[in-house]
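Every protein chain of the complex appears in place save one, which is left out.
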């Protein structure tokens, strides 16, 4: 197992490098001149040239990349001109908020999705299956941002159960119950689509597994049906469900961008969108690399979980 | 008699765990250098259990798998190693799984047309006439031509597969377990058909099977494969009746036959292909094995007449 983890960690290095190359190239293609963007259109050509030299923008592209990469390795993501603070500080401040939101939503959608999928498969064509299938279709068809807005109207404005937006109350907040009150609606809204996708896939995987010969063997041994479903079948189905969880984690992280906009959640998603609209390239560049790196790390965890579950992988 | 098919030191090594650059992690010798000769009009039977390399050998002989080493000659002409179409006119293949060997989205007519058009340039009337002729030869009704593969039973699909192979007008047919997917009552139909076609079209057969009785019933000569090597060859009537290699004897004794008591049960299985033993691959299971067997690989050498065995201590007849 240790060897596998090490191998998987090493194999992440080229992926991370690839990510930095892709991000760097995309950002390098952005039309316009950052120095002009920073100094404004009234800047003199001399000042622009000086700033370009200062930023290293007069070097050839490959050299710029290595300078940027070297800085990244030392934790220097550059300085956001719009916010006038180091990019990394801004990212770290906001990433914890995103992590709380997306992490909660991910746990929710994994548990609910697998639960719904298994129940649905075990009762194929029964009432529970029909209800779940319909709810799931509804869930994967509703835009999360629209769902969030409707939740605000119903639960915050009409029923006043939850606060409309933000992460903490401005006065007297900051503790855990306060966070949970603020977190409930955005986390739910964010998890709905992924729950639907996971439920569909889990149902399919379970149906596929339940037809396998080893399920018949388990039944022929006299194993209780409950254990056949939740033990033998689910264990085998997890082999195809876990990679989907990995992909869905990316989707949850992506959906967080919309939800952060709707609920004014102070996360990296909003930061990125603002950065793009303000052409704050270093902020966007740094944010994208940072999140992608975290996602790569998460996928390593997924792969290790998969290898732990399926002994056939390690060989 | 002329030699229809000749392989010299034909071998195949598969790489395991390929990397983007650099050598693979491990290599498996699926087929050790094999030299075979099949005379024109003869049927050579190849027997072996799963993992013995018989299918890899067959696929090399028709050019579907490029060999790692060695040469193939058909009627005295050396063949280009990796162009299946060049092989196509001379040598054809009948597949084990008859249904999987037919494209599910094509009608039988479309399937039959391909070799006739591409290998022999037939068009129009000539094409239709030839298809009718072939269908007649394999006892299939012409109305099957408009149907799709999934509408046929295993036996019918195998006849279609044979008709398609014949469409190339080959000199040699490689039959890779052609009846093992079929029921006994249908298996006999297909075997008899193959025998009839052979004399009608002057074909040479290479018949691969794991079923000793079937191989014995159709072959002139038999080669026994174990762990990628030929361990014994000889005339069909002698190989199983008077086996010289202990493995051949084990095979013959293991075949269940009515009236024979359960026997031949001998512990042991194939060696690990990733970590093959030095010496004879069968030594671990062989009651006659000595230190010589565990150290040195035996060559295939004549034992008596045209019976050959790769054994340091061949059995007496």
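The chains carry the letters A and B, assigned in the order they are written, with residues numbered from 1 in each.
Assume contacts are C-beta pairs under 8 Å (C-beta built on N, C-alpha and C of every residue); 3 or more make two chains touch, one makes a residue touch a chain.
Here is the rule we go by: contacts and distances are computed from a predicted model.
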{"item": "Undepicted complex member, UniProt protein name, chosen from \"Septum site-determining protein MinD\", \"Peptide ABC transporter permease\", \"Cell division topological specificity factor\" or \"Metalloprotease PmbA\"", "value": "\"Peptide ABC transporter permease\""}
{"item": "Candidate in contact with the missing chain, chosen from B:76, B:261, B:287 or B:305", "value": "B:261"}
{"item": "Full-complex contact with the absent chain, from B:11, B:134, B:191 or B:311", "value": "B:191"}
{"item": "Selected from B:218, B:231, B:280 or B:303 as touching the chain missing from the view", "value": "B:218"}
{"item": "Contacting the left-out chain in the complete assembly, out of B:151, B:237 or B:296", "value": "B:237"}
{"item": "Contacts of chain A with the absent chain, listed as residue ranges", "value": "15, 18-19, 22-23, 26-27, 29-31, 121-122, 124, 137-138, 140-143, 145-146, 149-150, 152-153, 157, 206-208, 210-225, 228, 232, 235-236, 239, 247, 249-251, 253-255, 257-258, 261-262, 269, 272-273, 276-277, 279, 281, 284, 288, 291-292, 295-296, 299, 309-312"}
{"item": "Absent chain, residues of chain B that touch it", "value": "18, 20, 49-50, 59, 62-64, 84-85, 87-88, 92-93, 95-97, 100-106, 114-115, 118-119, 153, 155-156, 161, 164-165, 167-168, 183-189, 191-192, 195, 210-214, 216-220, 236-237, 240-241, 250-267, 269-270"}
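Heads up, the rule we're going with is that only the chains that are shown with their structure count from here on.
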{"item": "Rounded Å distance between chain A and chain B, as computed from the means of their C-alpha atoms", "value": "53"}
